[in-house]
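Below, a portion of the complex is reproduced, with chain positions unchanged.
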Amino acid sequence: MISDRKLEHLLLCTHSDVEYHKKTGFKDVELVHKALPEVNQEEIDLSTSLLGKELDAPLIITAITGGHPASEIVNQKLARAAGKLNIGLGLGSQRAAVENPELESTYTIARQEAPEALIIGNIGAPQMELSSRAAEMMDLDALAIHLNPLQEAIQPEGDVDSRGYLENIQETVKNTSIPVIAKETGAGISGNDAQLLETAGIKAIDVAGAGGTSWAAVETHRSQDKSMGELYWDWGITTAASTVEVSQSVEIPVISSGGIRNGLEAVKALALGADVVGMALPVLKASYQGEEILQDFFHNFINQMKVAMFLVGASNLEELQNTDLVIQGKTREWLQERGYDTKIYARRSSL
Amino acid sequence: MISDRKLEHLLLCTHSDVEYHKKTGFKDVELVHKALPEVNQEEIDLSTSLLGKELDAPLIITAITGGHPASEIVNQKLARAAGKLNIGLGLGSQRAAVENPELESTYTIARQEAPEALIIGNIGAPQMELSSRAAEMMDLDALAIHLNPLQEAIQPEGDVDSRGYLENIQETVKNTSIPVIAKETGAGISGNDAQLLETAGIKAIDVAGAGGTSWAAVETHRSQDKSMGELYWDWGITTAASTVEVSQSVEIPVISSGGIRNGLEAVKALALGADVVGMALPVLKASYQGEEILQDFFHNFINQMKVAMFLVGASNLEELQNTDLVIQGKTREWLQERGYDTKIYARRSSL
Amino acid sequence: MISDRKLEHLLLCTHSDVEYHKKTGFKDVELVHKALPEVNQEEIDLSTSLLGKELDAPLIITAITGGHPASEIVNQKLARAAGKLNIGLGLGSQRAAVENPELESTYTIARQEAPEALIIGNIGAPQMELSSRAAEMMDLDALAIHLNPLQEAIQPEGDVDSRGYLENIQETVKNTSIPVIAKETGAGISGNDAQLLETAGIKAIDVAGAGGTSWAAVETHRSQDKSMGELYWDWGITTAASTVEVSQSVEIPVISSGGIRNGLEAVKALALGADVVGMALPVLKASYQGEEILQDFFHNFINQMKVAMFLVGASNLEELQNTDLVIQGKTREWLQERGYDTKIYARRSSL
């Protein structure tokens, strides 16, 4: 049952080691300190807009759940937080409710709790034909199609025929009333794939790179034969590399996610070119500790972001993209080999 | 006695640490994830042909044994697996049987058990004059001449006069009725040596690079004075570097081997330019656990290969050679110093 | 109370781990040994001048304290040492005494004890309007304005409005009777910021880079919620990188400081282009062990410097700046990405 698998995922992700052992690459990225920031930290403006909606901070809770009775309370908590903070919220795959309308409330609760918030629906690429029904199930601002080949390849019940996806995406974009986003789920998106998606009409890309939740890891826990999951545990393009690749390759908004765990990493992602930052696992974990802790999590996170913004002298997100940062180590090696210029970030403030 | 030494090798290799401490270099090679593979994993075609024979997967069990009564059952098991899977099988050095025809059955059993399979005979470079007799001992598809200077140099009874080998190879190629392959045994082949071999008429090269079974290690266990073996334990060109060097230097088929231990590494080797991948030690170990485990080993291995193929969007081996991969770390340093371009792999899919 | 906080800082810094976990970068810098130094170590001349005063060695005790009754004895000891050695002494922030003249003696004691020494006053950037009063409080040779955004951002009571600082600095320079220095406090100064400061009329820059005392670390100990301080513990430009950036960017004297702990590191900093070297924490710690140990600390330090000078064949500071040094590792990567040439140091002696 899809629905049961959803519960299993929630439990596994909050109680087991499901994260990449290799890192996001943000350790290789150093923001250049400004001794003279010329900014008032208290007036730093984190607001932005995405897909037509204003956000008070460039943050999205990326797709987590829905479709199992136990998801409803999770989505309720997440939506309340998103509403209060006026940030984005992604729902988990809506397949379960398309197939079984009784489960719709586990998704619609989000709109009830956050009437104004940016809410993003979700459907897996293998179920793209359900897109319009997912889009119409409730009042959504956008629909995310998730690309998840790693998990599909590793789980025994996975759908491993991905032929025609790009064409289907083009169709889906045409037939869907709301903007369509493409997102990975933890293995990252290359600059190349990003260009294909943009050409197909996709309106925003969530890189969901390697370094955070690993779906190979999740499937390792779920399967009896652990060797396949372990072998591919660390498969993927790191979030830092993927953020650079995608933001240097397309014009549409870029959501950087996958292993982002604090406000400093978020600011690095934004400085690398992302428009918005996404998180799933740490938000889910905080939500389990109660709504207050969940809100504290975001307040601390935003404060951490402001400290970094202050220390590089950026009073808003636009200015941030003009501050200096240095890319070192393996991430630099990756980008240089791949033909992406790293020096453009290192001294751009003085050009 | 050669024959006894053969048994000693089998036992040592399955029970002691005989592998390089330095790695194959495949850790430095990262395949670039494709979020949109546009491939059906279930229809991935691993078939290829080598030296005129079709293979269902680009795999060869490289030379292991023969020549001792105990080898017969090993070769029987290996041949049955090779036959069932329709992959290649290399026999161990045939010298023993050329010198003592009573031992022939320890080799000919392979053809009996795998009447259709690609079977490769084997003779050491110091015994090249036995080539035509080895080639005619049984129905072989090719004869491999193994180059093994590391072991020869370190073992007390080694043959350390390698003068004239290249000329002898040229002669042997002419006088042998079947195609002649050149293979190392774990210390790798440079681009330069590969060119010499191709010019001499060799029809395929098995790089057998450093990172897997180390013949210095084996000899360390066999000798009383361990210092020589320990000093040269890690001698050689890593398999990743050797695969790049050779495949950029010659037109004939390249077999990548030496420390390949799972399907992901195999796909990396193929993406780096190899036509086929070889393994000895892990196959030998699996065979000791029984025929079923041996077959499981290959099934898992092939499944692992298909996952990697799927995740880079390659539905067959030709497409694989056009997918992106990034070479980092020491392997990148080696190749850059040696004058081999690493960037050509990093973005070739979009050219 | 500012005054109490000052005491807290003194205690914390001498008893807890308050240093960067990331290093100064001087490990990446290797002076090139000269087998033929052609120097008499006993006649090495370390003297220099800064802001019009002669120094017997290019050393400054950078700003530490003042403003709390307990500071008086600290400043007394530091001033005696500075006087005897004829090196520079920086006072801690004079804000406390500007606001409460009863505390003046905790600063003026320094001039009493070291009538001839180079003594530098100190005021925080947020209190720049107090500059002229600080400058006139006592007989000072210069006034340092300290830039401390990291600490301000992290401490709960911090002043995080840094707008207009650059303009205020320009004003302050005009309205102050003595030369004005700009100094960081441990997070470093970029080449860019250095240029802005020079243009604003600043007469010397103390880079105070990352690698020594970390004000994020100090604030971690002081606050109940440790997460912010821990996250920014290692924020900043390393002292080695900052020294190169600033000395390649401005004409005014450069003081290199932040984590310098022995004479070898000091000589590296000078060879990288600094005019003078500064230290705070190790001097404070030595002073707590008594005046004799404090003097021994400096004598050993100066002897260590002379050994390095001897071994690179520099009989004075000018010659030192023409000796060879090699920059490797992360510091090299940082500088290359930032557009600073590292090779100019590596062979300059023979040009």
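Before moving on, here are some points about what is shown:
Labels for the chains are A, B and C, by order of writing; each one numbers its residues from 1.
Everything that follows uses one rule, which is that a contact is a pair of C-beta atoms (placed from the backbone, for glycine too) under 8 Å apart; a residue touches a chain by one contact, two chains touch by 3 or more.
These numbers were taken from a predicted model, which means no experiment stands behind them.
Taken over the full complex in this file rather than the chains on view, the one protein sequence occurs as 4 copies, with 3 of them shown.
As a convention for this text, only the chains that are shown with their structure count from here on.
Judged by the touch criterion defined above, the protein chains link up one after another in an open path, with no loop closing it. Note on chain placement: the centre of chain A and the centre of chain C lie 43 Å apart, centres being C-alpha means. Annotation: 61 Å between the Cα-based centres of chain B and chain C. If you check the complex, the residues on chain A that touch chain B are 147, 149-150, 153-154, 160-166, 182, 184, 187-190, 192-193, 196-197, 210, 225, 227-228, 231-232, 235-237, 330, 333-334, 337-339.
Considering their complex, residues 30, 32-43, 262-264, 300, 303-304, 307, 310-311, 324, 326-329, 332, 342-343, 346-347, 349-350 of chain A touch chain C.
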